[in-house]
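Every protein chain but one is kept in place in this view of the complex.
So that you can tell them apart, the chains are marked A and B in the order they are listed, and the count of residues begins at 1 in each.
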Amino acid sequence: MNKFSWYEAKSVEDAVKQVNNTVSEELYLPSGKAAIFKSGGIDVLDLVKEGLIQPKTIVNVRNIPGLNKISFDDNGLRIGANVTLAEIEGNEAVKTRYAALHEAVAHAATPQLRNMSTIAGNLAQRTRCWYFRSSDHPCFRKGGDKCFAKHSETGQNENHAILENDRCVSVYASSVATALLAYQGSVMITNGKMESRQVPLSEFFVAPDQDVSRENILEPNDLITEISVPAPDMNTKSYYSKQVQRASYDWSMADVAIVAQMNGDTCEKITITLGAAAPIPIRAYEAEKIVLNKKINEERATRAAKVAMENAKPLSKNSYKLPLFESIIKQGLLEIA
Amino acid sequence: MEKRKEIFPFGIPGHNLSEIEREIPNDEPPAWPVNDQLKEVGKRVNRIDARAKVTGEAKYTSDMKLSGMLYAKFLRSNIPHGSITSIDTSEAEKVPGVHGIHIITKNKEDGMVGNEYPEIKYVGQPIAGVAAESLSIAKDAVAMIKIEYDPKSFVIDLEEAMLPDAPLVFKEPIQRQEDGGDVGVVHDGSKGQGNLRGPTTSSFYGGPRGDLEKGFAEADVMVENTYRTQVHTHMPLETHGVVIDWKPEEMLVYASTQNTAGVRNELANYFELPKSQVRVICDFMGGGFGAKHSAGSFGPMAAILSKKTKRPVWLMIDRKEEHLAEGNRPSSIQTLKIGAKRDGTLTAIQQKSHGTAGVALGAGVGRIAQILYDCPNFKTEQYDVLTHAGPGAAWRAPGNVQGAFGVEQAIDELAEKLKMDPLALRDKIDKSEVRKVERSRGAELFGWSNRKPAGSASGIIKKGMGVAQSCWPRFVTLNSSIEVRILNDGSVEVRGSVQDIGTGTKTILAQVVAEELGLKTTDITVRIGDTLFPDGPGSGGSVVTQSITPPARNAAYEAKMKLFNQIATKWETEASKLEAVDGFIIHKDDRSKKIPFKEALRGMRTSQISVTASRSNDYGGFQQPWGLAYGDLGSVQFAEVSVNTNTGFVKVDRVVAAHSCGRPLNMSQLESQVNGGVIQGISYALYENRVMDKGTGHFMNANVDQYKVPYSMEIPEIEVIIVEEYGALSSTDAYGIGEPANIATAVAIANAVYNAIGVRIYEIPITPASILKALNKIYE
Partner (left out) sequence: MKKLASGKSKKSISRRGFIRGAGLTTAGTVVLNSGVLAFEHKESYPKGDLIAEGAVEIKMKVNGLSRTLSVEPRTTLADALRDQLDMTGTKIVCDRGSCSACTVYLDGKPINSCMTMALDVGQQEVTTIEGISSGEKLHPVQEAFIEHDATQCGYCTPGMVMSCVHLLKHNSNPTLDDVKHATRGNLCRCGTYPHVFKATLSAAEKMK
């Protein structure tokens, strides 16, 4: 790790004044003078250890008072930015009311990492694409001129995107994001002028064709302070499945979250989200339409799953992801029915 | 040498146990009875160094901290092939805290074409090293060294490397002494064209046999297929490395090594020092699995930096470097053709293989096809293919693990064609008595009779059962000695250069010596892993137990007899009338006459009895005089898997591993080693794989999170059966088990996957992608 100085932020106001860049921007166009946020620090330290960013100052936001609370009431769930994944996993309201979120959190990383990782850091972590993580591979996301993974003959892309993969084929690292998106959660962000704004997760992630240098909308000085998730209806059912090569601890090969409001076996409202399918977590809108306001049965579940993969463009080594996604989407729909 | 006759237990208890008379050297101890009648040997004795491990007190090489020590870091190439045109260290030199920088230059042997820097042949090749006051400073300085390369075209794919116009890795003939694990083998790279080296057509078991054409003509059924295995790395938890303090009178080396004596010899040879002036110590060692037999580049680098800075130098490589440059199991593409008669009798085996060990040699597929089964007509051609990738190294049962993946699937395919049960076919063609017992005991515990026809399971998750066998030679390193010292307070010390790499060598030495002296294992102090003491074997090829425990017993016996002689004089009797039991020395004819072991040595003229002993040739002789013993270290492993036919995931549910290793010395340690071999086999079958980018020649998953190996949730229920087998071959009659533990697992899993889904997978790792493809579920 390069040498850096350390700023211990005492408040949100204090913190947003001290930073001058985002991790993504520093990666894309190194300034050599970056002051960046760190909370749990897992992803930031990983990037610094790999030499992918060389920050001048780390602004530690981990100990800012008030960002570590989790609460649930009629309006829903509010998770402070510094709440750890372990704390979310252990929260009663999450366990009982947000089963899919609970499942996603419990399957993230290791017990040790869950004690360290904060929800904001988990959501904002950068992709695990091995080309992106290698300082020897100047890819699009690092200001380079190519996607190494996409190459049909040389690219090692078994873990990569099958949808929305025209430019950069990385997949989003956070599988908790898949679940939060299905619950239509939102992110509270404070900027350098101390203005706060609430951004739905559906607008939080940034796809490569919009801006390849980043994976979310965070601007320099933007600090996530809270994640909120609407209260589920009594008839809400949810499902989450993360397919990994190694059950103990692994990055997602394919993960699916479904949150649906059911009236008997008729689906009145539904979100189906896919992780590790595209560069950002995405909703399978067309698949949702197949089952919306209908009874979910084997035939519709199968069709919805097929439709979800209709636009898939597998790369040289990841066509297995299509049947994999189809199988878990179908299974999920049948489970909530 | 004077010899005498002794009656030894012989055979397999519960099967065919009998006795045999052997002539043995007079200075070696009498025969031990079977384990049932022993007190320390063969029991579940706690590891004597476990306390240090569970408390964190155990000091490994990486934990060493010497006064004034500097930390060193390598600079490595980030191109796969090319030449270095310039190296500029001026900025690095200015970093405060940097004490020395060493740039690697060519040896004469490298040829003097071009400039002084060796040609770069793989990503991760060491170029220079920096020694500084902290590791952070050394890393800062490495980052400031500027290198310019003249890149050349490269090839990392095995099949592409075989094409006539492929970029050449070496233009010259090469050869390589195997680093370890494969005793006495020199890989010959002098023959061959382009990147192809070989073929190897023979082994120490001989060359081709019989007449292939005739054999195939006699066959009623044939199996012919191609099997593929991946490159995978060792990933020991402690990386390769050393701490070296090159003092004027001695080079003191702490090394994370499987071979202290070997590293000493290598460094002494390299720096033209007398062996007596190089001391290598390895007390605790964080795993090696075959890759840690050599001083590598890190040894000489640390030594040079230590000499020049006059300070001790710590040089442990990091995780990425470990993956890139310090060993891997070569890949293989094997074609096997096997012919058999209707009754299962094999008529011919033809094997052809290609494999790549990167810039090294040693990608053969072992001797499984040659010797596991009786077959009069046999031929093998094994080729090395050089590629621009990190060098391979011995990896737990080198060659045999790859070879078994082909042979043991082919035998199953043959069984199916013959409509025979896979175990019944093996009963017919395998002449090994001990494997026969392993098959029957294993099958019973596993419930083999519940196995259903291939592909007959219904439902989404299909279960399957498979079996596979292994063999591994019984190598003996005759240059193995141990010193046993009995001090006059009755304490006992065992000394040797042999190291304990986590297998439990310290503990078995203590058990053997304790048994001989009538003491408890915990009474024995074991100081090994230090070349100050008599030379022992390297920990590779499962040679340690049979090489070093007979010397330990022999030394303890000789020391005991010296002690008995002293006591016998005092008691006015003969030494042969005395015995050492339960902490006492007792007169056999008058058992009231006894003295505690601790007191027996008081009043000795000198304050210790010290005996250094080695071992004789096997009592029944060797197959090969250099130490190839009769018999083999066989195993039969059974695996049960679940295959999710929707998602393609395979889970190993259960493994039964039936093994033999002569006289078992420590049941819990043996189980531990077998567990380890099985888990690594599962890993090889389903998870790990070196992923190389073909465009840049880089190893993309050279870390821990994306280089997949099993963790706790992947561990099946593993049941270990150890079959006692007495051969009356040495004073302990005991053998190692490390290699065979790892050979059969992956192919047993492949056979079980076939049994589950009815489609055979010819390539590992078996992933969701390969299962879904096999089930025709992948569409474009």
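We adopt the following convention: a contact is a pair of C-beta atoms (placed from the backbone, for glycine too) under 8 Å apart; a residue touches a chain by one contact, two chains touch by 3 or more.
Everything quoted here is computed from the prediction, not taken from an experiment.
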Of B:Ser86, B:Asn269, B:Ser456 or B:Ser607, the one touching the omitted chain in the full complex: B:Asn269
Sole contact to the chain not displayed, among B:Pro391, B:Gly518, B:Gly727 or B:Pro768: B:Pro391
Residue in contact with the excluded chain [from B:Met162, B:Ala360, B:Ile429 or B:Val544]: B:Ala360
Per the touch definition above, residue among B:Gly290, B:Gly502, B:Gly648 or B:Pro740 touching the missing chain: B:Gly502
Touching residues (missing chain, whole complex) on chain B: 44, 46-47, 49-60, 62-63, 65, 87, 89, 93, 95-110, 116, 118-122, 125-128, 133-137, 170, 174-177, 186, 234-238, 266, 269-272, 284-287, 289, 294, 296-297, 300-301, 304-305, 308-309, 318-319, 359-360, 391, 501-504, 668-669, 671-673, 675-680, 703-705, 709, 711-713, 715, 718
Positions on chain A where the hidden chain makes contact: 1-10, 14, 41-42, 45-46, 48-49, 57-58, 60, 62-63, 86, 109-113, 115-116, 247-249
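Throughout what follows, only the chains that are shown with their structure count from here on.
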CA centroid of chain A to CA centroid of chain B, Å: 42
Residue ranges of chain B touching chain A (in the complex, touch as defined): 78, 123, 136, 139-140, 143, 646-649, 687, 691-696, 698, 700-701, 705-706, 708-714, 767-769, 772-773, 777-780
Of chain A, residues touching chain B in the complex: 1-3, 51, 128, 130-131, 134, 136-137, 148, 151, 153-156, 158, 243, 245-251, 253, 314, 317-320, 322-324, 327-328, 331
